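Reviewing the structure listed below.
Heads up, one of the protein chains got dropped from this complex, but the rest are sitting where they should.
For clarity, chains are labelled A, B and C in written order, and residue numbers in each chain start from 1.
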């Protein structure tokens, strides 16, 4: 349920509503807007009787929400959210950002070399996996703690903020020490306990779409994080699983304008995992930016053929440089 | 099987190979190239013994093809194909084209008004359905013969060449009288008898991807047309069927660079059927062009709310005009 | 629109309604039932005003149908349809049938040997393809006319009625000479001109589900045949296309009870194409029968390893015999 207040509602009236909601055994979550405040009601099990609420002073409207999300909805936060990561701003109206780096951190040489190169070519953030979710248990699972240490080193040397994945609630504190953005992988998009715990920190979360998640489920997953108090969620489309086997996944860029209609959260695209083919990454990156993406995240590896994971979809450093010069020109054409 | 000739092979040597293939009870299809000729061998039931062929004079190599297509493959026609429709050129290196018009022809007023408007705003071809494939038999199936007549009228008044669908072999001659490009709809992508008959005409065919066809099946369907002698095939991606219900289909733009790697045929995108939502058409059109599409095909209707089919995905004339001014600027940025 | 008549409505009243519908420029299709007659109204483009109809004598109810089918719906034909093929009855309350034979007719020896063997083991009909739809044009496409002749020969020697595919309207007459049931393949499920032409004959049509057709589209395709006058449609589920690659398609047996709720037409299952794996055919055949299928259609080949198409999914004759003894016992357990 969402309680929309009159634009002239006083602070006192808002507080009275919040108290009334809490008296009903529910949580009240004020959502301030530029024109008016809305109050999200959380914690109910099914439909709530709004009799006690709708006639209170200052209430304009009570909306019974049928979608599984509301705080991430653009209806209640018409202006696009901008998220700050160190000096980088991500979101509506800001220059689209580029996140680059290897799938997995493999060695000091590999991650530092990549970080310095992509920084020089114009990347805004460095990506690299220390904890790697893998289909089977007998495959390289990441350098873990040591990988995080190497990421911090690469950050120190390059100045690039770090995006890295966290796979389990108990590792959040550890990852948070090293990461500027915590990534939730596609397989964990509905790992609700992980999402809730990430809602209790303040650092931005990069939430990847589940490989067969609908847009509604994707936004509802983001809602889990926001509902616990962390509004800094960056959505990341990375291709969906379909019958097509010519590409690793099927990248549906129409989700960019679609999510922009439905939600105020920034959306970025990962063309590397989406296509699984190096040669498709530059055209899809450019297409994503023209379609309105707030950024892209691409895999870059100094020696893709020796990569411990996802080599065929990683750009070489030279390939990344070539793409970046095209992207800079495109971003300038787009008016940034 | 494909027989690749030396670049110095004489006409006589080529003819000798063709005769040898025919002696084996098979068809030989010479595929002239800028450097050398290749001879496609068709009609075999399974693997062919190449003993009688590979040692003949002028033969460079015999390739046993495992893919279900070869004439449409870029391997054997490295340069991109350019297709001429009246004065319009479609394909590699040419300015991307815009095909616009209503889903179905409904009246003289509707089609002529639309034709004149989209012509003025910069469209290159007019689309409009006279024969409409519909899920159930109790729905509007198009004006048929009368629809074709109205398309010819609209062409006369606007000067725009016509793209319209043909659904059955016996109507090809009739449709060909009025159309400059004959369209094969998504449901008929594997209507092999229709494809074969279209291979026997010379007018260009716009082949839409089946809603659950793989890229390999898509190219193999084009091969049916080419193998019968019509090399003028334009491929059209229109979204694939997936689990997602927020859009009508899932538009995978990565097929543009992918098909460009695999085939020499032009590729265009239909963002209207792909997304099913008017608001998603302009961003997806621009994304398609940046990804390398040779054109787009969009639905435009003077009164979308009254359209007999596919209203919600049709642009208004005003909306189309707005999109065209953005597209012109983008096309110019892309160097055309 | 469907006009439901009172159970006491006279023949004269029914004729008056039919005349009134025709006066509106529409087709009227009487659907006699055991209790009452319904009149389907076809040919309308969108909603019809029922003012001229609903108050005429004998009319019980006017139903505006929103589904793309009505004649195949169980709502209007509550009793299950039973279709006769020679002496074999297919449908509700009848012993489930077994259709067996090779994917493609390859030689007299092959088809006659198979026919005699499967007849001896208890098959009810013989299947075999003379016209084969194939992904690419360079693959064996069937023996065509000669294949039909061999099927007639096999029928003469074995006594088994024939099921074989027809791919194009112009071949219907030819195929009808040899076939007892005309099959529409999965790629042609929405080849509407083919469906309409098959609606103008009286021989039963076995309609395979499109590989990505919804149940609603499947029933609407059957409606095309019925709406033209041929009520003898057997629906055949053959697996749908999904992300899973371990099987050729994904066989969803829940469509059996689901279609039984929605439609009165018989439903059979093709576990050979659905799974693509010989070892999965017997368990899926038995599961289909327990779920209520009116029959199964399986591929049997005397030498599957040499089959020109679909060898890996064909049962050997011995394998078929083994399966049939289990199936006979199961059918008897099911009360037939």
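In this text, contacts are C-beta pairs under 8 Å (C-beta built on N, C-alpha and C of every residue); 3 or more make two chains touch, one makes a residue touch a chain.
Bear in mind that the values here come from a model prediction, so they are computed numbers and not experimental data.
Q: Which one, B:110, B:158, B:188 or B:242, makes contact with the chain that was left out?
A: B:242
Q: Using the document's definition of touch, tell me which of A:70, A:178 or A:301 contacts the absent chain.
A: Once the missing chain is taken into account, the touching residue is A:70.
Q: Using the touch definition up top, pick the residue from C:179, C:284, C:308 or C:324 that touches the left-out chain.
A: That would be C:284, which touches the missing chain.
Q: Quick one: say which of C:21, C:90, C:130 or C:253 touches the chain that got left out.
A: Within the whole complex, the residue contacting the unshown chain is C:253.
Q: Among the options A:126, A:198, A:267 or A:308, which residue touches the chain absent from this view?
A: Only one listed residue reaches the unshown chain, and that is A:308.
Q: At which residues does chain B meet the chain that is not included here?
A: 212, 241-243, 245
Q: List every residue of chain C that touches the chain not included in the displayed model.
A: Where chain C meets the chain not shown: residues 212, 214-216, 240, 242-247, 250-258, 261, 271, 274-275, 277, 279-280, 283-284, 286-292, 330, 333.
Q: So which bits of chain A touch the chain we can't see?
A: Given the touch definition above, chain A has residues 42-46, 65, 67-70, 133-140, 167-170, 187-188, 190-193, 196, 211-212, 216-217, 220, 223-224, 227, 241, 308 touching the missing chain.
The rule is simple: only the chains that are shown with their structure count from here on.
Q: Between chain B and chain C, two touching copies, which fits better, same or different residues at the interface, with half of the numbers shared as the threshold?
A: Same: when the shared numbers are divided by all numbers used, the fraction is over half.
Q: With chain centres defined as C-alpha means, what is the inter-centre distance between chain A and chain B in Å?
A: 37
Q: Could you please state the distance in Å, as a whole number, between where the Cα atoms of chain A are centred and where those of chain C are centred?
A: One centre to the other, that is 48 Å.
Q: For chain B and chain C, let me know how many angstrom lie between their CA-based centres, rounded off.
A: Going by mean C-alpha positions, chain B sits 32 Å from chain C.
Q: For chain B, give me the residues that contact two or more of the other chains.
A: 212, 216 - these are the residues of chain B that touch more than one other chain.
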